[in-house]
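Take a look at chain A:
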Amino acid sequence: MSLLVEIIVSLLLVLGGGFALVGSWGLARLPSLMTRLHGPTKATTLGVGSCLIASAIYLPWTTGTYTAHEFLIALFLFITAPVSANMIAKAHIHRQGWRLDPNPADDIVEGLPQTGGPTGWATFWCPPGRQWMGSSLVDGDCIEPPGGSGAS
Partner candidate 1 sequence: MNHLIVLPVLLPAFVAALIMLFRRYTLRIGRTVSIASSLTLLLTAVFLLVQASDGSVASYALGDWRAPFGIVLVLDRLSALMLLLTATLSLLVLWYAIQTDLDRRGWHFHSLFHFQMLGLNGAFLTGDLFNLFVFFEVLLIASYGLMLHGQGAERLKAGVQYVIINLVGSTLFLIAVGVLYGVTGTLNMADMAVRVAAIPPQDQGLLRAAAAVLMSVFALKAALLPLHVWLPRTYANTSPAVAALFAIMTKVGVYSIIRVMTLVFGTGAGEAAWAPAEWMLPAALLTVVIGFAGLLAARGLRDLAAFALIGSTGTLLVAVSLFDEAALAAALYYLPHTTLAAAALFLVTDSVQRRRPENGDSLVPGPRFVSSEALSVLFLMTSIAIVGLPPLSGFVGKLLILEAAQPLPSAPWVWSTILLTTFVGIVALARAGSTLFWKSAAIGEGPLPAARWQRTADLMPATTILLLLAILTVLAGPAMDYMDKAAAQLFLPTAYIEAVLGGQGR
Partner candidate 2 sequence: MSIEFLVASTVAVLTAAGIFLCLRGRTFPVVLGLTMLSYATNVFLFSMGRLVVNRPPIFDEAATDYADPLPQALVLTAIVIAFGMTALVVVLSLRTYLETGTDHVDGDSAPEEECEER
Partner candidate 3 sequence: MLVKLFPHPGLTALLILVWMLLLNNFTLGGLLLGALLGILIPALTAVYWPNRPQIRFGWPILGYLAIVFFDIVIANFQVARLILFRRSKDLRSRWLVIPLELRSPEAIGTLAGTISLTPGTVTSDIAADGRSLLVHMLDVEDEAWEVARIKSRYEARLLRIFQ
């Protein structure tokens, strides 16, 4: 029994550490932000997840006290990680779209695909007639952002 637990826990730990490393490795070596963005999900999901499971198994087994906080940590991470990623992606396509810090290796150069609907992507789309707030570069109505817009 104890050997089994030890093996499972050890595997989970190695797996967790490994995936955290792989995620960060991806972050470091992949060529563009959008590709790098895939790395950290590994750190989040399997990396931390495995460690948490390992802890959830191992600590009660050794100390005799049960703890459930690992699940809460996981819950929080699972709720927040996609939103973080989404926001980072938005920030990125915004900066790239407006050529604010162009990076030739990046994915937006050839432009975003069309949405398929009448509007553009939320990051760029400004309904006609509405002032594009907070932009001194853009004075009147919407202008066509460089990357991706609605079909119309």
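How these were chosen: all candidates are chains of the complex that A comes from, given by their letters.
Basically, contacts are C-beta pairs under 8 Å (C-beta built on N, C-alpha and C of every residue); 3 or more make two chains touch, one makes a residue touch a chain; residues count from 1.
Note that the structure is predicted; figures quoted are calculated from it, not measured.
Participant: Touching chain A in this complex is which of the candidates 1, 2 or 3?
Facilitator: Of all the numbered candidates, the touching one is 3.
Participant: Which residues of chain A touch candidate 3 once you look at their complex with the stated criterion?
Facilitator: The touching residues are 19, 22-23, 25-26, 29-32, 34-35, 37-39, 41-42, 44-46, 66-69, 71-72, 75, 78-79, 81-83, 85-86, 89-90, 93, 107, 112-123, 125, 127, 148, 150.
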